[in-house]
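A single protein chain has been omitted; all remaining protein chains appear in their positions.
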Amino acid sequence: MKILAFGEVMMRMMPSNYKTLSQTNTLEFLFTGTGINVLSGLYQMGHQVYIVTKLPDNNVGKAASAEIRKLGIHDCYICYGGNHIGIYFLEQGIGNRASQVTYLNRKDSSFCLSQISDYDFSCLDGMDALHICGISLAVNENLRQITYKFIEEAKKRHVKIIFDCNYRPSLWAHQSFCAKEIYENVLKQADIVFAGLKDATLLLNKKIDSSLSHIEQIKEACRQMSHDYQIETIFGTIRNTQNHISTLNGYMYNSNQFLMSPSYELTIYDRIGAGDGFAAGAIHGYFSNMDPHLLIQYATVSGLLAHTTYGDSPIIGEDTILDFIKNGCVLLKR
Amino acid sequence: MKILAFGEVMMRMMPSNYKTLSQTNTLEFLFTGTGINVLSGLYQMGHQVYIVTKLPDNNVGKAASAEIRKLGIHDCYICYGGNHIGIYFLEQGIGNRASQVTYLNRKDSSFCLSQISDYDFSCLDGMDALHICGISLAVNENLRQITYKFIEEAKKRHVKIIFDCNYRPSLWAHQSFCAKEIYENVLKQADIVFAGLKDATLLLNKKIDSSLSHIEQIKEACRQMSHDYQIETIFGTIRNTQNHISTLNGYMYNSNQFLMSPSYELTIYDRIGAGDGFAAGAIHGYFSNMDPHLLIQYATVSGLLAHTTYGDSPIIGEDTILDFIKNGCVLLKR
Amino acid sequence: MKILAFGEVMMRMMPSNYKTLSQTNTLEFLFTGTGINVLSGLYQMGHQVYIVTKLPDNNVGKAASAEIRKLGIHDCYICYGGNHIGIYFLEQGIGNRASQVTYLNRKDSSFCLSQISDYDFSCLDGMDALHICGISLAVNENLRQITYKFIEEAKKRHVKIIFDCNYRPSLWAHQSFCAKEIYENVLKQADIVFAGLKDATLLLNKKIDSSLSHIEQIKEACRQMSHDYQIETIFGTIRNTQNHISTLNGYMYNSNQFLMSPSYELTIYDRIGAGDGFAAGAIHGYFSNMDPHLLIQYATVSGLLAHTTYGDSPIIGEDTILDFIKNGCVLLKR
Amino acid sequence: MKILAFGEVMMRMMPSNYKTLSQTNTLEFLFTGTGINVLSGLYQMGHQVYIVTKLPDNNVGKAASAEIRKLGIHDCYICYGGNHIGIYFLEQGIGNRASQVTYLNRKDSSFCLSQISDYDFSCLDGMDALHICGISLAVNENLRQITYKFIEEAKKRHVKIIFDCNYRPSLWAHQSFCAKEIYENVLKQADIVFAGLKDATLLLNKKIDSSLSHIEQIKEACRQMSHDYQIETIFGTIRNTQNHISTLNGYMYNSNQFLMSPSYELTIYDRIGAGDGFAAGAIHGYFSNMDPHLLIQYATVSGLLAHTTYGDSPIIGEDTILDFIKNGCVLLKR
Amino acid sequence: MKILAFGEVMMRMMPSNYKTLSQTNTLEFLFTGTGINVLSGLYQMGHQVYIVTKLPDNNVGKAASAEIRKLGIHDCYICYGGNHIGIYFLEQGIGNRASQVTYLNRKDSSFCLSQISDYDFSCLDGMDALHICGISLAVNENLRQITYKFIEEAKKRHVKIIFDCNYRPSLWAHQSFCAKEIYENVLKQADIVFAGLKDATLLLNKKIDSSLSHIEQIKEACRQMSHDYQIETIFGTIRNTQNHISTLNGYMYNSNQFLMSPSYELTIYDRIGAGDGFAAGAIHGYFSNMDPHLLIQYATVSGLLAHTTYGDSPIIGEDTILDFIKNGCVLLKR
Partner (left out) sequence: MKILAFGEVMMRMMPSNYKTLSQTNTLEFLFTGTGINVLSGLYQMGHQVYIVTKLPDNNVGKAASAEIRKLGIHDCYICYGGNHIGIYFLEQGIGNRASQVTYLNRKDSSFCLSQISDYDFSCLDGMDALHICGISLAVNENLRQITYKFIEEAKKRHVKIIFDCNYRPSLWAHQSFCAKEIYENVLKQADIVFAGLKDATLLLNKKIDSSLSHIEQIKEACRQMSHDYQIETIFGTIRNTQNHISTLNGYMYNSNQFLMSPSYELTIYDRIGAGDGFAAGAIHGYFSNMDPHLLIQYATVSGLLAHTTYGDSPIIGEDTILDFIKNGCVLLKR
C-alpha cells in the first residue's frame, strides 16, 4: 500500500546512560513525530510510505531528511523554508524516576508556521491512505486549515483517512472551548481512528456509565464514537500497572464488534513510541486484511516491541512480530 | 539555610557499561564525598551550601572545584596544597554480580595531610549548620583534632552540628580500641545524628535485647544513644531484601518519639549514594520544619530516588520528591 | 594445570546500547570462540592456558592475538596465514526482544581452511588436558581430520580429552546423515564431556522414556552416554523460565552418580557465554579435586555470573564464585 | 575586580570529529555568549565575575546555570522564565573546508523576550565594570532599552562600561538605518571599547584615507572614534593569512597612543572564541595596570591561546599566558 | 539527470582517533564503493541517483540499504541474497605514518558471487548515464559478463557509459595477461572515462615518450586513448608532494582539447575518497554543460574538499564548491 502522512517532524535530544542535562555534555539526537514514527513501522512491514511536512531550509532540515530516508520514508514531498524546528530534550528516567520531557519553542517551527501554499496536494494522487495526527489541529488556526484541506483533497481522491486523536490538553490550554468541535470535524471524515476512553469522555463529552467495568466503559465509548461520527474502525490500547509490573492490551472496534488482544507483560527500554508502534501494526493489519483476532494481537505486539528498541520510531518487521506471537519472548536468535 | 560541610573530596573513576577495569580503556570520573554529596542534595532543595576541604594545588584540584561549583556548592572556603587526592575505582556490578570498589592511596591525600593552619574558622560565621562525617575521625590524629576544632568553633557560634557516623571498621583497623571514645566525644556535641543499629552495638557497645524485633531493637538503640549523648534527633534507614526485591525504610527518633516511613521498593541504577540522599532529605525536612510524618517520608524518598540517578551526589529537587510521595512512580512527564 | 584448546577464534561486533545495525555507526568488537572462552575462565582460576588455532596473517590477526594474550591465554601456538576471520554481528535484545546474531562468511576463514601441516602437535607435550569443541567437527572434512589428529596425539601423551558437544543442527544441514558417527568417534576418546538431553536424543538417537520427569530423562541420557562411550564425567546445565524469571541448574554424572546444583535465579547482562563459564568452572573443579557437591555448585555459579559480565569470555575468579556460594548476591564490595 | 556582564547565553551543539549533522547522531553541547566567554577568561585571571541574563525556567536553564558556575561565574543574578534558548549548530570545518554555523530560532529566546522588570539593577552595586555586547542592541527595541538602562544604572554607580561592538550586519538587516545612531549612543557612554576598522567605516561612517597602509587606517579609525565619542581605550585585533599561514596582532589606542603587539602565528583547534579571549586578556591587563606594551602582548596571546582550546569560553590563566610570552610555544610541561 | 551505478558496496571499519586495531575495541563503520561514492556526490549536486548491486539478505544488508538511502541514493534496484559483504579495516595514519587498509574475504561477497539472473536490466529504462567501475571487471569472469551485459543494455537504450578505470594490479595478479583486452572491450563502449598516465602505460601499453614533461606525457596518453577507443571525454587528476605539502590538479581531454585546473594545496582529513569526489564533480559539470574551464576547476575542488570530510562518500554540494572557487579557503561561515 502507499501511505502518506502529514505531520510535524521534531528533533529529540537525549543524554545517554540516564544522565540529566546537568550531568552531561553530550546528546544523542534523532528525528521524530507521530507521522514519521507510524510510517517507519509501516516501511518495515513492506509498505511504500511518504511524509509531507515542512522543514527548515538549512543543514538541520537536510539532516532530518537524510534520517527520514534512512527510516525508509520517501522525502520527495517535504518542503523547505524558515530556520526553526521543534526540539524536545528527553532526560531518561529509570525505575522509580520518571523520564522528563522539556520542550523548547515549538510554535515557531518551519512546520507550525507553514502556509497552505507550501504544499502541493497532488502528492495525494495514487495514495491508499492519509495519516493525520491530532497535534496538527492544536497548533494554530492556519495549520488546522491546512489539515482540513489535506483531508478534503484526500476525500476527493478516495484516499482513506487515518486519524490519531493524540489529544494533549496542555496544547489546547488557550482554546479548549473549541477542541470538541474541531475534533468532531475530523472524526466525521475519518475511516480509521486511534482513540481511548479519555478522548471520549474528556474531549468529546460522551456520557459513559462509570459503574461499568473499565473494559465495558471503553467498549461503550467506542460504540458511541463509531455511531456518532460513522467511524469504520477504532483502535486503542490499555495499560495496567500493579506492583511495578505493567501490561499492555490492544482493542479494535469494527462493525459493532469489540475485540481485545491477550494481555502482554511490558518490558521497557525506551519509554516513548509504543503508541506509534501499535498504530503501525494496526494499519498494516487492516490493509493486509488480517483475521481480526490476529490483527489486534499483531498490533499489540508491535506496540509491545516498540518499547524494547531505541528511539521513537518503530523498527520491527512482520516476521519478528509473528514470531513473538507464536513463540513468545526468546533470548537469542542465531 | 546556610550549611557548611567539612570533609574529604575524592575522585571516583568508573568503566562504563558494567565493564571491568581489564575490559576498558575509558573511565568516567566524578568527585564525591559525604560532605559534597549531602550539600549537593541540599542545594537542589534551595539552601546555600559551602564545602570546606583541602584539594591538591594542581589541575586536578581545579577540576574538582569546578565540579563542586557545578553541583551548586560554594568553593570559596576550599584551600589548596599538596599534590594528591584519594581515588577509588568503581567496577559496577549488575544483577548477581557485586559492584567492586578499589581504593588507591587515600591516607596521603592533600586533605588527609592537611593541617589546622590550613583552615580559617571564620568560615563558620553566619552558618546555620555544620556537617561532619565519621570518616574524618578515622584517618589520623591530626585530622581528628581539626574536626574537633571545627565542632568547637561551631558551638561557639551556636551553629548546629550534624554528624553522620559513617562507621567503617576497616578504616579503624589499627586503632579500634579508641573508636568508641572518639565517636562519643563527637556525639555529645551533635544535634542531628545519622546512626543505625550496628553503630549502637558494634561501635558504641550498647546492650540491645536481641529477642526484640529488628525495629524494636533500632528503636531501643536510638533511645539509648539519644539519652546517653543528649542527641536531639537521630535518623537512619533500614533495607530489606527478599527474592531479589529490596525495600527501603527511613526512621527518625526525636523527643522520645520514633517514626518510620512507609516501605518503598528500591530500583537501583547507581548502587552508591542513597545514604547521602536520605541525609539531604532529612536535613532539609528538619530545617524547613516539615511535619515529622512527612519529613521521614520525604527523607526516605530522597534516598530512594538517589539510587535512580548517575553518581554519588543526589540531584533531585523538592518538587520531584513531593510528587513521588503523592503520585508514586510515573514513567514519563511532559 | 596446563590446558590446551584447539578451536576457532571469531570476531564479534555489537552496536552499543541495544541499538540495531541500522541505528548506529559504531561497533564494539571482541574476539570469541568456545576455546578461548573456556581458557579465559580457567586463567582466572589459576591455570596455564594455551590456544592452538589459525588466524589471518594481517593486522586483524595481530589484534586477535593481542586480545587473547590480554585474556591470559598464551598465543605461542597460534599460526598465521590467509586473510579472513569469521565475524558475527550481535544486535542485543532486551526484555521481550530477542538478541539477533548475524554471521558473515565463516567457512572461508583462515581457521576453517587451515591444513594439518599448519599445526605442530608437539604443542601437546606437557599438557594436562586438551579441549575440543563440536563446531570443529562440523565445518569441513579437513578440519575434522585435524581434530581427530589432535585427539590422537593427545592420547599418545596421556593428555585428558575434554569435549564440548556444542551440536548446532544448522551447521550439519548438508551432512546430518554422518553427524552421529562423527560425534561417537570423538565421544569414545573423551574423558570429560559437556552434553545435554537433546544431544542424547536428537544427535545420538538414545531412547529415553518420555514419561519420566525432565530430570530423570537427563539422568538416563547421561547413564546411556557414559555407558556406551565409556565417558568418565558428563556435565550439563538446565534452564527454566516461568513468568519472565529464569533459573539455572548444573548437573554432573560421574561413576554412576548424578549430582545437581541448587537452582539459581538468572540475571542477564550479556546473553552469550554462560555455557563457557559453566565449562570453565566444571573443568577447574574437576582438576582441583573439589568435593563433587561443591564442584557442581561452583560450575553453576561460574555460568550464572558469566551472564553478568560483558563479553563471551568469562572473567570471574575463584574468590568471587566461592563468595557468591557462601553469601549469595551482594550489591557492593569495598 | 568585580565584573558584571549583561548578555545572551546560547547553546552550541557540535558533531564531534569534524562530521556534519547528517553524518552523526551525537552532539557535544556547551553554553556560550560574549558575556560568559569574557567572564570565563577573567575568572581564570583571578577576578570575581557575574552574569546577568534570563534563562528558560526548565531543565535546560538549570543546566546552563550549572555550566556557568563551573566556568567560575556567579549565577546569582540570572533570572528564569519562558521556555526557549538560542541554539546554534556548529559543523566544524578543517583545512580547506569552512566551519558552518546554523542558527535555530534565536529571537524568541527567554533572553530576547525578557522585560526590564525581569532585572534588579542593584546587582550593579559594588561592581567595578559592566560588560555589554553589541548583539544585545540588535535583537529588538525592548532589549535595547534594557541595555540602555543597565548602562544608565552603571553610570550612576561609577561602574566602568566595557563595550564590545560585535557588529553583525545580518542581525541589523531590517533596521540598518538606525544602527549607527544606536551604537553611537552606547559608544559615548563607554570607557573601554572593542572595535575594528570595519566598525569605523561600515557602521560609523568614518572617512579613512584608503591610500594609507592597513595599520595606519586602523590607527586613524581609533583616533576618530576615541575623539568623537570620548572613549578612553579602544582595543582590537588584526588577522593576516598568506599561504595557509595565519597571524594575529592586537592593538590598543589610549591617550592618543597606538600600540601594537608582535605578530603571532595562529594554530587553530577551535575556530570560535579568540575574540573573547583577547577581550578577557585586555580587560585583565587594563584593570591590573599592566605596562601597556605587556598589556597588548598579554591580550593578544590570550586570544591566540583561546584558539587552541575546546569551546568558545577561554580557560587559560595568567601563568600560562606570561609563560608563553616568555618562552614561546612548548610541547610538554611536566 | 538520472544516473545509475553498477558496483560493489563494501563495509569500512575504522578505529577512531588514529588508533590501531590492537589499541581499540570500538570501530566506526560506513558503507562505501566507487559507485555509491560517486552517486552520493551527484545527489548533493541535484541529480537522481540509483545503485544496482547485490547485498546480503540479512541485517547487514538492510543496514547497508538504510545508509545508502541516507546518502540520497535510491535503493529500489538492489537485490538481496547470500550472507557476505566485503569488509576492509582502515587504520588511519597521520603525518609520517601511512594509513593501512586490511581486506577480509572479498571475493565471496553476495555481490561478487551474484548471477546475471539476479539483475533486472529494465532498471536502465529512462536513465541518462550508467557508471561502471574497473573493479567489477577484476573480480571474476561471471561478474565481468554481468558488467558487459549492463553496458550492452545501456547502449541499447542510448544511456551514456561512464567508466572509471580504477586499475589495481593486485586484483589482476592471476589474470594480468587478459587485463588489457578486457579493459579495451569496455573503453570502446565508454563515453566518459576516468584514467591516468599509469593506466595508459602499464595497463594499455601505450608508448609515451618519457623525455616529455609529466603533463605532456599525460596529454599524449589522453590523446592516444581517446583516439584508439573513440572516447569522448577523459578525466584525471595529478598529485604532487614536496616538503610535506601536496597539491591537486585535475585535467580533462575532450575533442582534442586538453584542459588543466589550477593547482590547489591539499588539506587532508580523510585520506580516502578524493578520486570519487573528483568524479562526481566532473560528471555533474559534464551533464550540466558547464564551461570547460569552470568544469575542470569544479571537479578538482570537489575532489579537494572530499579530503576534508569524514568518510569515502563525498557530501559537498554545488554551492560550497562554487563558493570555494570564488573565495578560496574560509574559516567560518555564519
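Going in written order, the chains are labelled A, B, C, D and E, and every chain counts its residues from 1.
Just so we're on the same page, a contact is a pair of C-beta atoms (placed from the backbone, for glycine too) under 8 Å apart; a residue touches a chain by one contact, two chains touch by 3 or more.
Quick caveat, the model's predicted, so the values are computed rather than measured.
Peer 1: For the chain that's not shown, point to the residue among B:100, B:247 or B:267 touching it.
Peer 2: Hidden-chain contact among the options goes to B:100.
Peer 1: Could you tell which one of B:55, B:71 or B:85 touches the chain left off the display?
Peer 2: B:85
Peer 1: Quick one: which of E:252, E:272 or E:316 touches the chain that's been left out?
Peer 2: The missing chain is touched by E:272.
Peer 1: For the chain left off this view, which of E:59, E:83, E:100 or E:185 is in contact with it?
Peer 2: E:100
Peer 1: By the contact criterion defined above, which parts of subunit C meet the unshown chain? Give residue numbers in ascending order.
Peer 2: 66-67, 69-72
Peer 1: In the whole complex, what residues of subunit E lie against the chain that is missing from view?
Peer 2: 17-20, 22-23, 93-101, 103, 168, 170, 244, 268, 271-272
Peer 1: For subunit D, enumerate the residues touching the unshown chain of the complex.
Peer 2: Here the touching residues of subunit D are 16, 70, 264-269, 304-305, 307-311, 315-316, 320, 324, 329-334.
The rule we apply is simple: only the chains that are shown with their structure count from here on.
Peer 1: What's the distance between the Cα centroids of subunit A and subunit B, rounded to whole Å?
Peer 2: Taking the average C-alpha coordinate of subunit A and of subunit B, the gap between them is 46 Å.
Peer 1: Pull out every residue in subunit A that's touching 2 or more other chains.
Peer 2: In subunit A, residues 20, 22, 66, 70, 100, 103, 268 touch at least two other chains, as defined above.
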